[in-house]
Each structure stands twice: as C-alpha cells, then as structure tokens.
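Submitted below is the structure of interest, expressed as structure tokens.
Shown here: the complex without one of its protein chains, the others still in place.
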Amino acid sequence: MNKTKLLQSMLLASAVAATSFAPQVLAANVPAGTKLADVQEFVRDNGAEPGTLDPQKIEGVPGANIARDLFEGLMNQARNGDEMPGVALGYTTNDNNTVYTFNLRKDAKWSNGDTVTAHDFVYGWQRAVDPITASPYSWFIEIPGISNASAIIAGDKAPSELGVRAVDDYTFEVTLDAPIPFFAKMVTHATLFPAHRATIEAHGDKWTQPDNIVTNGAYTLSDWRVNERMVMTRNSNYWNDSETVVNKVTYLPIEAASASLARYRADELDFGYFPTEQIKQLREEMGDEIYITPKLCTYYYIMNVEKAPFDDVRVRKALSYAIDRDIITEHITATGQMPAYGLTPDITNNFSPKAPAYAGMTQAQRNEAAAALLAEAGYSDSNPLEMNLLYNTSEGHKKIAIAISQMWKQAMPVDTTLENQEWKTYLSTRNEGNFSIARAGWCGDYNEASTFLDLLGSGDNDGNYVNQEYIDLMKSAKSMADPSANYNRAEEILAEDMPIIPIYQYTGVNLIKPRVGGFAYDNPEGNVYTRDVYIKAD
Amino acid sequence: MLNFIFRRFLQAIPTLLVLTMLTFALMYMAPGSPFLTEKGMPEEVLANINAKYHLDLPVWEQYLIYLGNLVQGDLGPSFRYLDFSVNDLVWPSLAVSATIGAWSLLIAVTLGITMGMIAALNHNKWMDYTLMTTAMAGIVLPTFVMAPLLVLLLSYKVKLLPAGGWHDGDWQYLVLPVFAMATHLIAQIARITRGSLIEVMSSNFIRTAQAKGLPYRTIILRHAFKPMMLPVVSYLGPLFVGVLTGSVIIDVFFGTGGIGQHFVNGAINRDYSMVMGVTVLVGVMYIAFNAVTDIIYAYIDPKIRY
Partner (left out) sequence: MFFKHKKVAQELAEQLESGVGIIEGRSLWQDAKRRFFRNKAAVVSLFIIGLIILFSIFGSQFAQYSYEEIDWFALSDPVELGRPSIETGHYFGTDKLGRDLYARTVQGSQISLMVGILSSFVAIVIGTLYGAASGFIGGRVDMVMMRIVEILSALPFMFMVIMLMVMFGRQIILIFVAIGAVSWLDMARIVRGQTLSIKNKEYIEAAHACGVSQWRIVVRHIVPNVMGIVLVYASLMIPGMIMFESFISFLGLGVQEPETSWGALISEGVVTMEFALWQLAFPLTFLVITLFCFNFVGDGLRDALDPKER
C-alpha cells in the first residue's frame, strides 16, 4: 500500500478527517557542505513556446512548466508525485468527501505585496469556467465534478454559482457533486491556481505581459521574447523566498532537439534535450548528464473498430500480437521506454494491473498466434490484409511505423501503406474517423488510472469503440473509494477486445549539467519547480 | 514618376483584396481548425472559444470583420499565442529577420556581383571555373546541413560564437545566422550576374564601344553595368522579400525569434489571423518591391515604358 492510498483510506475512515502534513516545505534542499555558485542562474529548454501564461487557460507542458514557477496553487507536488502544502497548509473534508475545506497560509503574497486570499482562488476558479474567459482547459474543472461547473461552461448558470466559496480570507471551500478520491491531487494543476483580479480586470488579455503581470509563485516575469526566450526573476514577496536559491530563470522555447543539444554542448543550457538517435554516442560523451525517467504517458495505435477489417477482433488481436515491442523500445526509441501491453502505464499511482496473457508469451509464440488469427479471419498470401497506417509527421513516429509495418509484413500476409499527415490534418482525419489504423499517444492529466481509461469510457472516441461493460465500470469507479478492481477489469476488457494496440510507455529523456542540484527530473508527471534548484560551484 | 506610383498604389488595393479573399478561403477549406487538439475538448468549451474569436460566424462574415480590422491596422488576436495580438508578434519578429536578412543581402550582393562579374569577364577560363565552383558550394549545402555544421565547428569544437539566441541582435549572435543565410545567396546572385554580363558583353553596343577604342573600365562600368543589372534586379526583387521575411530553418535552429517560424507554425497551428497577417505583410512587400523593380527597370533602360 503506497502513501497515497494510505492517505485516502485515512481520509475515508474518519468522519471529518483533518490532514496535517509534516512540516515539510517546498524549497531548495541544499545538502550540507555544498558550495553554491556565486551566480545563481538557471537556463532551461522548455521544448516549445507556451500558448499562454494565463494559468486558467494553460494547456500543454511548456505553459504548465512556467506556471509552476510563476504561480502557486493550494497544493504543490513533491518530487515523488505526492501532494504537499502550497498556499494551503492543509485541508479537511466532510464525511462523504464531497466538501473540501482548505486552510490557507496567512503569509502568502502576490508579487505586488497583496495577500493571497481565498477570494483569489474563488475568482480564479470561476474565471476558468466562465464562458467569457473561453479557456480551452475549462473542462479540467468538470473532471472532479465541482458543483455547477458543467452548467456554467454550457452557459446555463452564472460563474458565481460555481461550488467554491471563501468562508473567510484564509478558508476556501469546494463542493463536489460526488466524492472524487484524487481531488487533492488535481489542485496542483495550473487551471486551479489563484488569479489576481485587479490586474486581470485592468489589462484584459494582456495581463501576462512582463510589465503587467502579478504572480504569487517564487518568480515573476521580467522579459518575454516570443520564440526566443523568457526570463524570470525572484519574487521577493513569495512566502518562502528565503529558501529559494536560483535568482534568475531563463526558459528557451527550442523546438528542435538537435538545436537543444547544440546549445547544451555550447554551455548555453543547464537543462536540454537531444535527438534520441544519438543516445549511444552521448552516453560515452556525457553519460552522467543523461537522465531517463518513466513518464505518465502511453504510445499506442488506435483502430477504427466500425470499419472493416478492424470490426473483426481477430484482425485487431493479430496486429497487436505481431508487434515485437522489445525491439521497438530497445532499438528504435532506445531511451529506456517500457513495452506496453495495457493502456495505463505501470507507474500510475494506486494501480497494479495484472498483465494480459499475451504479454507473457515469447514473440515467436505471439507471431504464431497472430498468423493463426489472421488466417482464421480469412486473409492469406493470395488475399492479404491491406490497410493504411496513419501517423502525424515526425521522425520518431515515422521510425516506429516503418518498423511495425515490417514486423507485420514478416509475420503474416499484411500490406501496410504508410501515410503521414501534418499535425492538424492528422487530427481532423482522426477526429472524423477517416482512418483505419492511426498512431496515438496520451499523457495523464493527473496521476490516476482514470485519466487513461476514461479515454474509451464513453462511446465518444476516435476509434468508435463502445463496450457497455467497460463504460459502466468507468462510471461506477468515479465514486468508489478504491476503484482499482474496476480499473483491472477495464484493462482486461481492453486486452480481450483490443480496440487499441498499446506499444510502449514513454520516458522523459533529459540532459542536466552536473552543476545543477535539486532538479526533480524524476517526478512522474514532470512537475519540476525551479525553486527546488540550486547551482553548485565548480 | 509620381503618377506611376499613384497608379501602382491604386492597383494594390484590388490585388490585396483578392489575396486576402483567396487566403481566407484556402485556410478555411483546409482540414483542422485552431482549437482542434489531440485531447479534444467538450463541445460547450469549444463553443465558448469559437464565440470569443467569432469563429462561430459564417466565413464571409468573419472575412468582413477581418477586413474591417485590417483597415484600422489591427491584424487580430493570435490563436496560438493567446496572450498576444498578431501585431504584437509580427513586428518584433520582422525586425529580427530583417536584421539578419539585410546583413546577408549586403554581403551577398557585394560579393555575388563582384564574383559574377570577374567570372564573366574571364568566361570559360580557370578563374571563372574556380569562382563559380566556390560559389556553388553555398548552394549545394542546404541550410539545414550548413547550420548544424557551423554550430558544431564554431560553437562546440571551437567555442568561438554562441550556438543560438538573439539577445537584441548583439553581433556575436548575428554572425552564424547571417553566414548561413548569405552563403546561400552569394552563389545565386553570382550566377545570375555572370550569365547576364556574358550576354551583355557579346551584344552589339558593347562591341561597338570596343571598336571605338573606349577604355575597358569605361566599357564595363559605363556601358555594360546597367544592362547587366536588369535580370539581377528582377531576381533581387522576390529575393528581397524572401530574405526579409526570413528562413524558418535559421529561426528554428538558431532560436532567433524571427518571423520565418510564424509562417510555418501559423499554418501548422491553423493560427488563422497569424497566417492572414504574414500573408498581407508579404503581399504588401511583393507589391512594393515589384513597383520598385519596375522603376529601376525604367532607370536602367530608358526605352522601357509602362
């Protein structure tokens, strides 16, 4: 039983369970004896330019990385993924876990000196669902079922009717429609950060510009050149500023991994990426600077189960079996990925599924089974299975698609035509169901199995897969204290129906300079806070 | 002259109108839309976003709204960078690209024309072959090979210059992008110049001049230079636009924040207003440079009338 699970059962056991946290605070934890560098500056590649810095509108990793430095929510995430106090010192819940009361610290301040109060959270959360804000991520508030969220988004109710309330300046209360065991985890996400009303009302969409922005995180924005760099400096009003070490953080939106590597080698980056083809050579060159950690993401192929030939489960199974996932993870992605036989990654909290039977077979056995299944479905050398494999344009997807199409071809009579499309065309093709088999990938929004399994939990998915038992399982799991039995059964159904072909579980692959300390590269969701980081003297 | 400019200005209006109309139609016919994401979003959420950006209106109405804003100099909000308007994004990035472009052009035009002329005057001699072969190296090495190669050599093996960034156009940050861009242009200009001068040198009026016994220098500079420049100018017009609006590869690889990235990312992200913005910008530049080219034609060859 892991920590989270323990926490949950504790919460459920007591009528009004008050959770108190150990006096652990989030700050740079510099080991004794470390000599710090005089210049505390941290430069990191952020992968891409964020779409926005407005926490309520942020979607995607680059924006979320920055938001964690600029803003702070009720809870933060510890290095291992558990929640820990942020602006809130802790929370209590009512007896059926539908009302959460967060107890806010009194010394939390905005960068302009204003105190962070419960009203800022009320404003921020209401703002996230307000149709006028038009946040692409407003649905995130619907997931835990905060009262009236859906009705407000649909325009049927006023934002003020959202189930949140400032009991007083330092007490914030949230009402949920149903008990959601992982709600406290979700408040570490940017959508649920507070917002500074005066600033936003004064500047509108331009409030995130360096001259206007008011933040409550460890840093504040000082310069932003789109597609070049973004510079942040310490927020001296941050409640834990005394324990922050790095003075200046620079985010570079480098999209090409080869450019990232070039600048890392030229010593212009403390944290960067590299083209995975180079892993072997880089290991020799700078092996101790390469960090590989599992990520909460799954790479898979999705099939259109309404369209022949994929309406036949035998065809779907045959294609899945004939993929040698070990070759893909060892020689193609080649940076520590794990073969996937189910939709939910192994590292997901509170989830330990039974591996499906085909995971235990050798590849030779799987190929044999695959060939038999396909023959049974009526395909032979004279009547091969012909299909298009759709993927979005990218070097990585291309290599995997080429390898898999060759694996299929060599194991059984399958002729695959590869088809790559640029991103939005690919999305729209997938969305409209104009494909037979397509590449897909999914990263968890929070560390819980439902963020994966819900993908197929309604009839509304790109592959048009509908299984009533599965849908019911996922629905009832929503209000269960321990839904893992449902999740296990759901995975079993997926292995039986094979509407998707799981291929591998992602890893995060980073380069970090030896002078950098405290960087939480191993957080499963990649949630890193620069205020944990310190730069060592050479 | 003034009359000519005024006429061109009047012609520019329908040209731009047709251009914006076609681009608008093309964009909306293309599959995908700005807020289509892999995760997808509930319909109500999408409806709110579409309402905010007028994407729920019929296309012709959106076009009229766009035109209305355009006339007032407003290029609309970006759909990819939600915190910015297209105006906020386009002008600073154009400044970056124009700086790189102007330096590259300056170098390329000076070197290219000189090399081209020397080669032409030594037509089919060893000097010609040497110069043209050297210049060709710039064409045959594509930018996406050249850029990483430069960085590997000059930023990593020899730590001489930064591998990327812009830093308000500090000279160290300028050298590699300008070099990568200019090498490509030198060869092109040199070849056009060479071809043109060879042709001019064999024409009757130069032969006449030679027969008259005019000094070689005078023949080249006074008589041959102007007609030689005619195709070079035609070539430079569109090249100017291309260079000023930057190269995606250079922007992406050197992380300069230039405008080239907006062309490709705008299209890939279906950032409609960004696509319109850069299209209008390029359209205006083409129109302007074409007009300038025509004026230069008339100056080079007074017989040309429009």
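Read from first to last, the chains carry the letters A and B; within each, the first residue is number 1.
Here is the rule we use: a contact is a pair of C-beta atoms (placed from the backbone, for glycine too) under 8 Å apart; a residue touches a chain by one contact, two chains touch by 3 or more.
What you see is a predicted model; the values in this text were computed from it and never measured.
Trainee: Tell me which residue among A:Ile327, A:Ile347, A:Ala369 or A:Ile493 touches the hidden chain in the full complex.
Mentor: Per the contact definition at the top, the residue touching the missing chain is A:Ile327.
Trainee: Among B:Leu94, B:Leu131 or B:Val233, which residue is in contact with the omitted chain in the full complex?
Mentor: Here the residue in touch with the unshown chain is B:Val233.
Trainee: Considering the whole complex, not just the chains shown, which residues of chain A touch the missing one?
Mentor: Residues 258, 275, 277-278, 280-281, 327, 330-332, 393, 395, 398-399, 401-403, 405-406, 417-422, 425-426 of chain A touch the chain that is not shown.
Trainee: Could you pull out which residues of chain B are in touch with the chain that's been left out?
Mentor: These residues touch the chain not displayed: 11, 14-15, 18-19, 22-23, 26-27, 29-31, 124, 129, 132-133, 136, 139-140, 142, 144-145, 148-149, 152, 188, 191-192, 194-196, 198-199, 202-204, 207, 210-213, 227, 230-231, 233-235, 237-238, 241, 263-264, 266-268, 275, 278-279, 282-283, 286-287, 290, 293, 297, 300-301, 303-306.
Here is the rule we go by: only the chains that are shown with their structure count from here on.
Trainee: If you average the CA atoms of chain A and of chain B, how many Å lie between those two points?
Mentor: Taking the mean C-alpha position of each chain, the two centres sit 40 Å apart.
Trainee: Provide the residue numbers of chain B that touch chain A in the complex, in ascending order.
Mentor: Residues 30-33, 35-42, 44-45, 48-49, 51-53, 77, 80-84, 89, 92-93, 96, 148, 151-152, 155-156, 159, 162-166, 251-258, 261, 268-270 of chain B touch chain A in their complex.
Trainee: Would you tell me which residues of chain A are touching chain B in their complex?
Mentor: Against chain B, chain A makes touches at 49, 51-54, 57, 59, 131-136, 138-139, 142, 150, 153-155, 205-206, 208-209, 225-229, 252-256, 258-259, 262-263, 265-268, 422-425, 427-429, 431, 440-441.
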